[in-house]
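Before I ask anything, let me first share the structure, which is written out below as structure tokens.
Left out: one protein chain. Kept in place: all the others.
Take a look at chain A:
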């Protein structure tokens, strides 16, 4: 079954007027963004443009100073302390994997199912096996993170997020810490998720991947979104000199 994209027309993730400062430096200057269910959105821009901060604010890892975050009906503003409901709807995968080193791959996936979702033993086990199988690591259930390659660790991290059945998955430069030959296996998993209709928001430097897989590119510059649209359009006809320069820079690499 192929997913019907943008079926509802109602945004799953809605950011309005997001502001964030680190000390005197304002890194997000009132960002508005909406992502519909099933959409795959890549955020691009130079380092320091605020894209990672914006992504991390969507599940409350960065506390925002102003604006409202809305994910599937859960509203979060700067005064909100309890982020549990929001975080159950938003999965996150990190550049450094951040697997729990004292637990096996299976235990990594099962932990939150057990303590957060309070599922029973059989259900967590089944869900973890399914999630690991989905990322192609069904046989690595009992392996510790230190016994896995970087690519495998990152796939376990993806499985760990997916097992919580999030509405949207955030990926923060998830291939940047990998050796070049391991990038493809991780991107392959992301591509499969996109095809299955998972809502994804990625911060990435993999421009070819962004172009092929994403429905929309969001170009950030100086704490604002200054251009967004279908990848082909942005790449071929950048409207702003900043984006044109950025594209020139990454393509020259």
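Following the convention adopted for this analysis, a residue touches a chain if its C-beta (ideal position, glycine included) is under 8 Å from a C-beta of that chain, and two chains touch if they have at least 3 such contacts; residues count from 1.
Note that in this section contacts and distances are computed from a predicted model.
Comparing "SufD family Fe-S cluster assembly protein", "Amino acid ABC transporter membrane protein 2, PAAT family", "Transglutaminase-like enzyme, putative cysteine protease" or "Peptidase" against the UniProt entry of the hidden chain yields the protein name "Amino acid ABC transporter membrane protein 2, PAAT family". The residue touching the chain not shown here, chosen from A:68, A:111, A:184 or A:226, is A:111. Residue-wise, the contact with the chain that is not shown comes from A:87, picked out of A:20, A:87, A:155 or A:221.
The residue from A:17, A:73 or A:101 that touches the chain not shown here is A:101. Considering A:20, A:51 or A:160, the position touching the chain not shown turns out to be A:160 (whole complex).
Contacts to the hidden chain, counted on chain A, fall at residues 59-61, 83-84, 87-88, 90-92, 94, 96, 98-102, 111-112, 115-116, 157, 160-161, 164.
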